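All protein chains of the complex are present and in place, except for one that has been dropped.
Order of writing sets the chain letters: A, B and C. Residues in each chain are counted from 1.
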């Protein structure tokens, strides 16, 4: 029998970093988690136990802290690019480096008029993400949003669908529509206006989610993707993944109470899952 | 051998409810999870398998939805009180009912000037909580906050502590202070101004966390509890529980880079845990 | 206004330790997570920022590793007692120390006839727990089980219960009974035969869960507690907490298929929660 090692990769995951920048009385913080993966000439490690071409994942981790100490993290896409460049420049055995970054978002305490210089409150589960992949030939940059939980109470329907012998769902012109938006998009160039784009795409997704006359999750997801591509022309493609966090109307009529479509049971499972990719022509 | 059933209780946990109120074009939502526990005369169920005094937990759950459909949930403390009263009034076998409510918080989309009438975004992991306990004699109401993740980058020290043969920690006048605030307080009366108090206490905790010249977690926790009791005189007692979410300075000097106290490793475990109860005299 | 610090405690949580013992070719491992809490004279830390009586939680953590390196962990109750004694002996300011230990269980690989000397597989989510509390006067030892997930498909009924206007549950003589057993018990003496007792109690709980003709969760929970106290006379009291992991019969009759009580929907929430304490007279 003979076997072929058709693919392999390795790296360090969940390297957590808080970078504080104290250039003035107002401190800035960046709170990120970094995943690094290498592809390259690692066959001898697998087949012979020869580690001479293996950069330890502990070294990858140290590199994150070393680079972050030399200058501020900046936009996560830029920090990802710095890491990718560093690893490619110093590791001839590596053919591709992928760096994924997930940024935990914090709000400055205080008010807009009187922002607190050094205190912050977490904005929750939403994450800003970036993925930078570099080879000897080219570097590609993607960005995204994860964990953005939203809900609307009007303008969402689901009817006119296929029926078969296992159909039980009632058609409705008025349902709760709740989802956790996951989005990822690709940039046309290696150095886009990342921060601005991210905020623009986020705004487009939220606004469209809120206002679109929805005939289904698919229908609104498509409109959201379209709005993102329309508002930010540095995007070439966007991928959306949206679970349908079902809110089941609780039937109180069996207790002699009028059903007024006001009382719902939020459920986590099972859930619908709708995904699509939209590309600019 | 003889054994005594010295305590017992039962109920339903995690009854999830979204209540939508559509009295005008602007919808209101309340998203809660309810835990119910009964104490009472349930010995026969345990010792003889006699269920005649057992109200099924499924009925407890249905009651949550039935009561929520008859009128809006309102403040969680009020809804807890309604549930407690209902169960005591209809269950002679029950001596005490405890209802715990955890409210998931949502922000209305749009701007302050143009709030969206029907779309919401989750504010994250922070929860508003309430606990109402009722017996035939009296009802007590507590409220709280869970999951309020905060961080400050200045004005936090820890030194002058005890040393022994296992001491390794370096003293510092400048560390990251991060914690997840859990607070619970008792109200003097059954019908306080719950919403206002909750916002006032939350504000007092956040402000004090941000501004207190901190010599330790204990020192700031005490000041936070004190501020809460000072600002809202309807509180008789407050309990705070604050993990120390350690952020370890990463030593880059071993790589020939200056340590400037800017690069930290956030850690989840192990964690310090500091708790105290402050009571108004 | 004046406030009183009516209670306070602090310590380190989730100190994780793997202790390997290599006294022969067959290695032994102990994988635990330790929580430590101190009570004592810490008012000055709270009110004045004076840390002179504060032993840092980092030192508590180091102590766990130092004591574990001096001799094997042994039974978790013994290791908890060693930690409590150490802290009381070296910290005059402390009035009470509580050490909680949660042991992750591993099975040795290989067969009973040919056990593997150095390789192990996790036995899952079940944990063996111990809690040791020491003051200047006395030490008490408790032990327990957490996360023991069990299920039975026969001999479990629930009927004859109270009905009211919100009753919807159908009575049944044949339901799925699934739960996650949490048990905690107190030992009569500070030095019981901990390992043997733990296995005996675990066996009693499992056997009774499996075989008891069940009229309700309460009914079986009581029988389980009784069996534990009967089989191990070193126990003075046992506390059981059992969620009812409902398995809802899925009604296939609406699709023209016979309901044969074979197809169930496991649900995580909401769940019934039943608790009781049984004490030896």
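One rule holds for everything that comes next: a contact is a pair of C-beta atoms (placed from the backbone, for glycine too) under 8 Å apart; a residue touches a chain by one contact, two chains touch by 3 or more.
On a predicted model such as this, the values are computed, not experimentally measured, just so you know.
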| note | Displayed chains that the missing one touches are A, B, C
| message | One chain isn't shown here. Among A:25, A:160 or A:256, which residue touches it? | response | A:160
| note | Among listed residues C:86, C:116 or C:280, the absent chain is touched only by C:116
| Which parts of chain A are in contact with the chain that was left out? | 1-16, 35, 37, 42, 45-59, 61-63, 66, 90-91, 93, 158-164, 166-169, 213-219, 221-222, 225-226, 229-230, 237, 243-244, 269-281
| note | Listed in rising order, the chain B residues that touch the chain left out are 165-166, 168, 254-256, 268-269
| field | Hidden partner interface residues of chain C, rising order | value | 16-22, 27, 29, 31, 62, 65-66, 68-70, 106, 109-110, 116-126, 148-155, 176, 206, 209-211, 247, 250, 252, 255, 257-267
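Quick note on the criterion: only the chains that are shown with their structure count from here on.
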| Is it true that over half of the residue numbers where chain A touches chain B are used by both copies, so same, or is it different? | same
| Taking each chain's centre as the mean of its Cα atoms, which chain lies farthest from chain C? | A
| message | Centroid of chain B to centroid of chain C, CA atoms only: how many Å? | response | 24
| request: Find every residue in chain C that makes contact with two or more other chains and list them. | output: 166, 168, 269
